[in-house]
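Provided herewith is a single structure, encoded as structure tokens, for subsequent inquiry.
One protein chain omitted, others in place.
On to subunit A.
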Amino acid sequence: MTSKAKKRKSDGAVVNDVTLAEAVQYLTSCKSRPKIQGNVELQNSLNKIDCVATETGLPAEDITTLVSVAANGTFPEAICSRLIRNLIPATVVPSEAVIRAISWMSTNIPSSKIQGLLVRWIILIYNMLDTLNDLHALYGVLFYFLENEVMCRSVCHLLYLLTRKEDVKLFRVRLLVRLQKRLVFFPQRDRVWLARIKAVADRQIVEGPVIDVTGRYTSEQAKRLKRDVIPSVQSTAVTTLSSDLPKSFGQSVPFSEITSFQLLLQNFDRLELPCQMAAALKNRNLQHVLLCYPDPSIPMRLSYWLDHVLCEEFLVNPSKDPSRAEELLQNLITFTEFLKESVPVCENFLVKYLHVWNGVDFRPSVLKLITRFRLHPFKVLSDLVLEPLRKLFLCSSVYCKCQLLIMFTQLLYNLVTVELLRYRICCKWQQGKNNLEISSVDDSNNVCVFTEEVEEFNPEETISQYVEYVGNLIEVGLLIEQDSPLLMHCILNFYEVLSDLHLEHSMMLIILPRPSVVYTSLFSNSATSLSRMCHIFCRYRENFLSMKNVEVTSLSACDQQYRIMSLKRIKQFNMFIMDYSNSLWRRLAFCDTEKRTIFQMLSETDLENVDSNLYRQCFSLYRHPALVGYFVSYLKPHSNGERRLILSSFKASSGYVKQN
């Protein structure tokens, strides 16, 4: 072999011809301070490990061995750190490996840089550990590492992941409060490293089960763990719930054992809540607890977690795999639907996300979450939420416009059914809290899980301005889409909800549909639009009648004002009715003899040369383009087999229609 070839080989550029087992075997057998320069076998072994780790990840037993190799000081720092960076697990990491790492760290043989690296590695593979109990047993030991300046941040992060309720002791809190002044956030390091670990984990999911490990998780569960954002229910006390024996009084029951609603009811007074409240997103029993447990720290814990995860998954570090984010949103939707309440941190996230949203990613889920928004002053609601949606509405396809309109309808429904009442109760509760001694009022109100300070504003004002905003979009949308029947359908849905504000939701507010929508329905080719509009008019009439009969004295000043304002709209409503009945029933379309009609499309001079019967009758019941098909099928039994329809028979039938 020439010297040139030798040199090439020593650089490690030559293809590996060792197996992983041989490589690990070589590294373990090395004596202290082996030759590095020109050591072909060492280079080959390292390259092989590098290669296997990146492609499939390392098996559990090799990870344990390699942790010792990296930490026992046999090799120089550069090689150790390369080894640690390659400790990418194929499925799970045995807790044995982590314990070895911590015990080597305690001996001070590895340099502080290597120690720091080991802690960072533990953080990265934290979710892949087969059991957490062994690591948790070393909690006290880990706490002492806080003294080390280099590792302080990483150890804080690890402790944050590891801390359970019983770990919180006064002396620890004191130390951490002191530290907190220096460290505000956990650093977002190791992105590339994490990405490598994730890449291997994702590949394992695709390729199917590889290794079955004994321990806490089967490989199936471990794979789910890597993919899922939402943690499962885990409790500290690992006692088995023996169903035969009743629990002794005072002994707490870990939540992981509550598998049914029945068990929840039996043990409700001695529950031990899980380590991570975020599990509530997936666990219906925990959601029940969230609803009726008086402890305000529970929703707060969930909020902190959600805030962090939503930001991380969607804004800071969006994953290439959308199914993970989609699943998170779906769980969040089920959760908010169950509570009938939006999570304030989720609202904050949506506000941020809407501004950079492209209008396509996760559209159904994002829109569904917006429908649960709380009542805010309209200026706030408009600037933060409605403005980005308006921009999207104006430059999107007709399907997207319809989706948005359905969302607007659901939001309106949510505002008037749930949020209005909640806002009023919250306001009262807040006033009571400010006026009275705090001790005499309940610390949490009973209408929201996630309590927030509410601003004083007029909720009816918000709702009517919101309707105004949607009305504007509807008018422009109809013009852009040239009266698309699909869009019209969604618009009529909106007005169906709006027409019943007084009767169904007992609000002193009636807002009429936009004239452009009313007349588009009247002149449309679709019988559904026309008849649904007529139905909406019937609902409006009943609402107006009922509002007129309300006892004025029982109303608040504000409601009285709204009542007067709403009743003023009867005049315009009557004009709509006149136009509809003039066109459909009385064959007097476009006539303003009684000065009641509000649509006057043609001036008298334009109509001089046109046969007045022609345009007056063209939108009557039997000539209306939307209804003419129905009219013909109605007349067919009366036509006696003749192809020409006889007008006299029609007159009789029109009388028939009127009578009924």
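In this section, contacts are C-beta pairs under 8 Å (C-beta built on N, C-alpha and C of every residue); 3 or more make two chains touch, one makes a residue touch a chain; residues count from 1.
In the analysis below, contacts and distances are computed from a predicted model.
Choosing from "Transcription initiation Spt4", "Exosome complex component RRP45", "DNA-directed RNA polymerase RpoA/D/Rpb3-type domain-containing protein" or "Centromere protein M", the protein name stored in UniProt for the chain missing from the display reads "Centromere protein M".
In the complete complex, the residue from A:Val316, A:Leu486, A:Val610 or A:Val632 that touches the missing chain is A:Val316. Residue A:Glu387 is the one among A:Glu326, A:Glu387 or A:Asp559 that touches the chain missing from this view.
Taking the complete complex into account, A:Val360 is the one of A:Leu170, A:Cys292 or A:Val360 that touches the chain left out.
From the options A:Ser396, A:Thr409 or A:Thr520, the residue with contact to the unseen chain in the full assembly is A:Ser396. In the full complex, subunit A contacts the hidden chain through residues 316, 355-360, 379, 382-383, 386-387, 390-391, 394-397, 464-465, 468-469, 472-473, 476, 479-480, 482.
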